[in-house]
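One structure coming up, written as structure tokens, with questions to follow.
One chain of protein is taken out of this complex; the other chains stay put.
The block that comes next holds chain A.
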């Protein structure tokens, strides 16, 4: 089983460019620039390629961004626009440094290229001219240059446009330059100059400028610094078919044409050697990567071509036209009229520039994609096989990454558990005694998903706008893989000084059926655990990392009140019999006080008193909620007008205080308004907290219910069924492992985590702590908006990658801790 063999191209991520077609793209190793259309100003969007997130917008252009190009060193970005101007941006400060316009009315500037050796920019314009600008003699323009007479776009034409056009504010620190008349080649073509390209021609010295146009011709121009471009050759590519895009590869010139052909010229002989019927509609973009040429078309398709001009792959993911292409790292990036930017995984063009980290992240995403595609829904017999596949896949991943791994059988008819171990390196000179054992607990099973309510198929990992969508992405497959890859990378880098064991169960969402027995039967594998690590909850908000130090436990109960009768008619029997539902209402009314507290005797006796230390942990959280109310999931503290003190109380009510909830009441029979049901049933649960003992609470709850019921004058009988789902858990925030987690988070995110508790429950955690006599640490990776258990579950890519690095530095930090201890 080759779980991690990644050699097929697939869409890794999709970015949404608000409201705009993606007309142009350019990319450095780290940043992607995309340009859109807009009648009243267009932004250039800057995306961070590590996390696929929008970094900033470059504002200034007043028309569509038709072309983006980078200087060879990536430090300058050139943008050409339908507003008839070109802007030059600094890709570090994101400031516009030059704003260049022509002395003529050029119309749309379709194309811009830059020659570093000549320090000169060339532009292809709608008015059929090619113009150029030498940055060696760039100087600030005189405002309202007398040269400019007929331009409608750049300057106010006295009579016609007065009124509706508001004067533009001058921009600071932007050098405005105008292209002098001497740097214009008028009528370079008969049609619009759609595309320019700089490149070499075999046996010819110097750079050659290629231009393609609306009349179809491709022209070659000789360039010399400080001199006008010199027409050299004309290649005829067709009749009434625009040449819309050009690419140069291996001595061949590729010309993308209106109608769908790609014309290929041999630049040794200047012969048209092939005319590929490549697409069904206009070819709008070509890009060369390694030995491959990629083409994109208005027919919505992206194709990959090999050296013999045969199509290798076809991608159909865009709806509408594909308008732009670029490539960087090992991505091919396409932009479409569907306002989407898609990132495709392709073979690396340049093996030298291969950052170790990003390569590993790709494998992690690949593994996640494969794993998400297996619907490992627990508690559904039909999905048992999928769950087993999911478990085996995990085992294969662990093994391929250098861990020992095997499956542990679960309860009969239930899912197996997966065990894995990355061993500490044997030759650690600082090692004294045995290495620490870290046990990572998690689960590979997921909640079922209703495909109709999801925006993307739930069992297909979909990358969109920096988030990875899919059932299990956040709960809990993503975080598990982050932990596995963290350990594996440390092992590979010879830095793993602790044993990292994995215990990944397949029934967590189904009450961890069979978990305890399975662990008991294999207790020798886990006994020596020093710390239990899990990542199975979420940050409080969106932006501040958190550490979870407490979970409430949960006790479920079902109360059933039965009469000896069958269902009766209320008109016939009403008033003469004891009615189960009336009894139920009376019992339930005695469970809760008017102030929402539970009426169970002794329920609050054992609550651990609030220490000043614990109280202080709430302060930064309350502070953050007040400063950043929009980031809250459940409530807006400012809108409800609560004080900080009240907010703290509400948080405590959610996290550190117990609660009692009545979930539902149901009756037997037809639920008709004339029927007295013979039986009534109610679900009641209690969330419990330190130091409530499960046994005590269970006992006093049952006694209280029986007591209340006993006081009723009734012939009916009550049944009480109690199911303990989970004990509470409380970590020690002063514990060395929590300190290690805290500093790992601070190191990664540059800020201290908030210490939070959760109202929800994880069944296994307290049990493991008690059984293995080890403390647990809970490092949540996802954000509050991850929608675990809901539709469109997701995790932010940045959180996943950062989560992996947090776990790495946590594991590395443990070594020093151990050294300090001994």
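One rule holds for everything that comes next: a contact is a pair of C-beta atoms (placed from the backbone, for glycine too) under 8 Å apart; a residue touches a chain by one contact, two chains touch by 3 or more; residues count from 1.
Basically, contacts and distances are computed from a predicted model.
Participant: Match the chain absent from this complex view to the correct UniProt protein name in "Transporter", "V-type proton ATPase subunit", "RNA polymerase I-specific transcription initiation factor RRN11" or "Glutamine amidotransferase type-2 domain-containing protein".
Facilitator: Going by UniProt, the chain not displayed is called "Glutamine amidotransferase type-2 domain-containing protein".
Participant: Out of A:14, A:337, A:405 or A:548, which residue would touch the omitted chain in the full complex?
Facilitator: Touching the chain that is not displayed is residue A:337.
Participant: Based on the whole complex, identify which of A:17, A:69 or A:128 touches the chain you can't see.
Facilitator: A:128
Participant: Which residue among A:100, A:184 or A:209 touches the omitted chain?
Facilitator: A:184
Participant: If I consider the whole complex, including the chain that's not displayed, which of A:233, A:406, A:456 or A:739 touches that chain?
Facilitator: Counting the whole complex, the residue in contact with the absent chain is A:233.
Participant: Pick out the residues on chain A that sit against the missing chain.
Facilitator: With respect to the unshown chain, the touching residues of chain A are 21, 23, 37, 39, 62-64, 66, 82-84, 104-105, 107-108, 110, 126-128, 150, 152-153, 157, 159-161, 163-165, 180-192, 194, 214-217, 219, 226-228, 230-236, 238-242, 244, 258-259, 265, 270-272, 275, 282, 284, 298, 321, 323, 337.
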